[in-house]
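Before I ask anything, let me first share the structure, which is written out below as structure tokens.
Omission of a single protein chain aside, the complex is shown with its protein chains in their original locations.
Chain IDs A, B and C follow the sequence of writing; residue 1 opens each chain.
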């Protein structure tokens, strides 16, 4: 099916929803980052998404690529740290993949998300099991593609993606980190959720909610 | 009475006893100094009296002036702070007053202690009620002189002096300090014992014990 | 949280404002959060640019000035600056001879500086070389981690390479000297207390009164392990031994920096240096240039780190060259 079922408005709602979830979980994300990192992931993501929403308030998005490229560039230029370039690149690639249209089919959205993941991997070189946002992102996209590829709706795909992202997030707990700051802790990084995987799960929770969840 | 009833040995015992009391009360004196000063009176007095005892161990005192001048000089050169010059001067004056004899009468000892007090006042300019060691020292000497002047023994005089010193120490609690570091606190210095008055009470406790108490 | 601040979110802006007021010899761009020399370098000389998260003061802003950096880019506390900031500073300091980026090895810093140099090269045609400082021996299995952290050697490198740039060397030789200095430096740190990130509002980690963290970095991250408090002489061993095990420091003049993490007073830092100096001398290591103080800090963390740099006559000469910055100053 190639029905353009996901609208620009829904995707705007996704980003606004993500911003709210990040703001609500700012303290929690920073606590996770205290255990294995430098206690700033909540502040970083909150600063970035607040800036994105401000940009969207100033000038509504005109097309999908406008929406996501502006989001990506805003994150790159306001977040810093590891999450700035990673989330920024993710959204920039989404914008490139979706182009100047005003709606997308489930498979188009799935392909765009995968382009985003590839951008994250290009930047950060993370692999499965490194205990990073990759470990929530990759299973989420597999689940999304599985549903969308077998004829499911975008809403169904988003719901499956959220569940997989949450499972991926939870699976980071026992891992010993091999990327990012948490890797400096060696064995001591085990037993804690990865902050980036946790914010990525929020990203898919927001998508699920925006597409009808 | 001008009987030479206080021996060199008893006065050596006084100083050794004072050293023990100071060592036992080191933490307490420092706690008092934490409340109104800089948390070092216990360490200061302990360092000084330990050095005095070491000196006495190395070379036994040959006469009263030798005993007290060496004590005073040792305190001056090892204590520092306010208590070094004050206690140091006190003992130096004792030595000058008692001279090269090997025993003293109660009235001679009383006169020597008063010479010590005068030295403290010359150095520190403290007056009654300033909340300093003066407030234990001055009443102690008045009591000592009262007993010794009316024919009491040195032991009786020392006992009265200790009781007066203790009362003088206790009476420093409500005072607002006008000398030393405690004066910087203004009204906040009230409600705390003065550390120096407390160590001075220990000095007379030791005298009382050494002379038979 | 007890800090001399107005609001957690305003710390960086307010502190930069105070820095600008205190140091007329630098110029602060408050919007882009960049510290520049008030008097730019002569045309034709390679410019040195560094930056990173804030909270490590005097690093990096305190090292802007004659003989050291041309600009420092400040990120939020413990958060690397963004590519836009770095690109802006890069374009501004370039005199035509190119710019050396001095980047501490953290995922975020490396990615943001990479994006910036791509942008600067593409948009403004500025030649950029990058040295990534990675000297922390607490990070052992570099293959299974983000690699060694960049810590104390950064300070020494900025000084030494800054002097070389001042001499007028070209970008390639400045960059290769920078890599040589990085290869010759090793650091190890420890903490008595956690720091408190203003935006987090409480200590990053809990550390009981009788414990210390060994192998910490400069971001309040917990260390490699935790152990009972020990006397300074033992702490000195815990710093010296892993460094000497990692590189042979004998047979060359060594620059030694005993660095405070921000909350430890000088009386303790000198005491620690005394213990370190004894161990180094016993190990046959010759300290040619000692440096003791707060040079690369972790907010209000109590603790210290040791950095040793295996020098040679050229490096010592560059070390001794005049430097006029708020954080390091001699010879002028």
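A few comments on the model shown:
Everything that follows uses one rule, which is that a contact is a pair of C-beta atoms (placed from the backbone, for glycine too) under 8 Å apart; a residue touches a chain by one contact, two chains touch by 3 or more.
For clarity, every value in this text was computed on a predicted model and none was experimentally measured.
Every visible chain touched by the undisplayed chain in the complete complex is listed here: B, C. Residue C:266 is the one among C:38, C:124 or C:266 that touches the chain missing from this view. When you scan C:38, C:172 or C:229 for touch with the missing chain, the hit is C:229.
Residues of subunit B that touch the chain left out of view are 30, 34-40, 42-44, 47, 76-86, 123-124, 177-181, 183-186, 188.
Those residues of subunit C that touch the chain absent from the view are 2-7, 11, 14-23, 54-55, 57-58, 62, 77, 192-193, 209, 212, 229, 231-233, 235, 258, 262-275, 277, 290-292, 294, 297, 299-300, 302-304, 329-332.
Here is the rule we use: only the chains that are shown with their structure count from here on.
Per-pair tallies of C-beta contacts place A-C first. Subunit A and subunit B have Cα centroids lying 76 Å from one another.
Distance between chain centres (mean CA atoms), subunit A to subunit C: 32 Å.
In terms of their C-alpha centroids, the spacing between subunit B and subunit C amounts to 55 Å.
Within subunit A, not a single residue touches two or more of the remaining chains.
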